[in-house]
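Note that one protein chain of the assembly has been removed; the remaining protein chains are unaltered in position.
After this line comes chain A, so read on.
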Amino acid sequence: MSYSKSDNFSVVAGRDGSRSFKGDHDDRWNNNVSNRGSNYNRGPPRGNRGSRNNRRSGYRNFNAGSSRFRNRLENVDEDGDVSMAGDSSGRGQGSRFNPYGNNRSRARGNNRGGRGGNNRGLDPAAKSAAATYRKTESWFKIMIPFGAALPQDELFKMIISNIDGPFDPIKYSTDEKRAYFFVKGVEMADSLRAISRRIKKPDGHLLIFHVSPSQPPVDPVVDKATIEKLKIRMSDRYDPSTQVLNLSALFSDDVLTQENIFLPLNRASTMAAVTKIIGENIPELVGLDVSKNKLLSLGHLTDLVKVTPNVQSLNLGENQLRSIDELDKLKGWQNIVEVVLKGNDLCKNFSNQGAYISAVRKTFPKVVKLDGTDYPPPITFDLETNLVLPPCKESYFINDDIKGLVVTFIKEYYSIYDSDRRKELMPAYHDNAQFSICSVNNPLLERQIGFKSYYDDSRNLKKIGHFDAEKLAKKIKTGVLSVISTLENLPKTTHDVNSFKVDVCTATPTMLCFILQGVFKEIDARSDKPLIRSFCRSFITVPSGPGMVITNDMLTISNAGIEQTRNAFKEAAPTPSSSPVSSSQYSAGPSTSQNAARPPAPFLSPEKMHMLENFVAQSNMNPEFSLKCLEENNWDYLKAGQVFTDLNNQGRIPPEAFVKSEIVS
């Protein structure tokens, strides 16, 4: 931003600011730290977007003159921080009853969007990185009163012919009277502000732009490299001994800031990345600290609740939560016994401790510690029985004879099913056997992998609605030939035998019914990345000669859940304590998956075993990494070798890939 422009701007801000508070709210937000030099004259330091009262006091501050502002900025230079406490007491708020908050946090509340007290202790490099980010990456919402009457193209033409810099509006919209759009970057916002009330509309009135900072209208995507770095930082911030993850003030994390990474936790995309990392690495999480993250709402945390059922201690302190009802969004965390909420505006809504704790217990009934104070457990009625789910048990076979029969059958069946020779399954079916498929989305996943390859044959009776029953009946494959030809056309698969759970529910001399559940990898011709599906297969068999044949075969296919995908194709006994992986393990390497330390799968075919041995010998990597590399390249030995050589030349293979553990031998 040039000096001349900012001079020009200060005039406008002065004029505009005296009329409208909104007009210049945001320049401070964006510039008071980074562009101090050029912005002294910009306007008053009014960051309040809060209550009417606050706005008014901000207005008064403006009239009090800019000298005060200048003084404050000099303070910034001296001690590296803006003294917020002084600010708020100056407005006479300190005298209000405030049982749980403190002045500092309230001051931050008043400066939402500003740097607040969170700057403390940041080094200058980090500060300027964050400030640069704000300058170019921050979003502004533009509102044009009576703009709806103007056609969009005419409006934009008028703007373009009156401003110097670029003009890239997005998400143009209108309501009855107003027009809205968004722009990115301080400069564009400033140029619009500068022409507010300067241009005459065709109707003779002046065109007014109300500019206010906004959340990104389109959430920026967190890219892969950033996620990796975030993962490493989260790993450093996690204490496996207490199972507590500290995400306090993540946006000003010193390490991330040094790398120019700005990840505010109040942004949906950041929260989504964090949720994914937690879900994949530390779902056993017991304690979570998300204090000092400027959280206005807890809506982004709902997915996290789903993946971390064990959370008992939650620190939401010093955020910007205004209503206790926000907690309702976290209701799934039923084991919470300790909560910190102090330093949020919502605390002011409670006149006494009793009301405060009972409001919290409405969502988290088991809380006995709130803001560090112990409370006796509530007295309850005994009607509310504390029923718990019985533990999930392993496969159920009725007896060992049936177990032998069923296990052998399933093993043989899937060794053929996973091969290229599904035709050989013919003897496993009765002549008049039936087979049907039901493909269905996993209701707990946001993103679904489509079921295109199954769609033609799928008959999900829940989704087809009042379809003609005759037509539906035709979707059941009847007769062994029809069954086999359908099976042959289904996508190629590899089933994870270790994921199998079998329950035998009926066994009579004339009939056996067993249900198999598990996951498989689907090999899709168009993508080299295998998909993990979850399936359930219900078989009914009848005796035939020494063995048995299938009369009914029902397959339900869905997408594997987060946990299932994580555990897929691992050893039978998963590691009991998954700690989020040391930093080094995450650096590049042939893949980004975490199960680097697993031993070679015991169920490799002899060909694959042979391939693996050769790969270990040639690459000098340990079997775990070699296996991973081969698996990820679909056992294409040459391709795997090429990928390895490339990565190795780039120095992207972590040293531990070459460390041979005792598993080797």
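By our rule, a contact is a pair of C-beta atoms (placed from the backbone, for glycine too) under 8 Å apart; a residue touches a chain by one contact, two chains touch by 3 or more; residues count from 1.
Here is the rule we use: contacts and distances are computed from a predicted model.
Engineer: For the complex's missing chain, which UniProt name, "NEDD8-conjugating enzyme UBC12", "DNA-directed DNA polymerase", "UBC core domain-containing protein" or "NTF2-related export protein"?
Structural biologist: Going by its UniProt entry, the chain not pictured is "NTF2-related export protein".
Engineer: Out of A:Thr174, A:Ser297, A:Gln353 or A:Thr556, which touches the unshown chain?
Structural biologist: From the options A:Thr174, A:Ser297, A:Gln353 or A:Thr556, the contact with the absent chain belongs to A:Thr556.
Engineer: Just name the one of A:Phe146, A:Phe167, A:Tyr375 or A:Tyr396 that touches the chain not displayed here.
Structural biologist: A:Tyr396
Engineer: Write down which of A:Thr478, A:Asn614, A:Asn634 or A:Asn648 is the residue touching the left-out chain.
Structural biologist: Looking across A:Thr478, A:Asn614, A:Asn634 or A:Asn648, the contact with the absent chain belongs to A:Thr478.
Engineer: Quick one: say which of A:Arg459, A:Lys570, A:Lys608 or A:Lys639 touches the chain that got left out.
Structural biologist: Touching the chain that is not displayed is residue A:Arg459.
Engineer: So which of A:His430, A:His495 or A:Lys521 would be touching the chain we can't see?
Structural biologist: A:His430
Engineer: Taking the full complex into account, what residues of chain A touch the chain not shown?
Structural biologist: For chain A, the residues touching the absent chain are 305-306, 309, 332, 334, 386-396, 398, 430, 432, 434, 436-444, 459-463, 469-470, 472-474, 476, 478-479, 501, 503-506, 513, 515, 517, 534, 536, 538, 540, 542, 551-552, 554, 556, 558, 561, 563-564.
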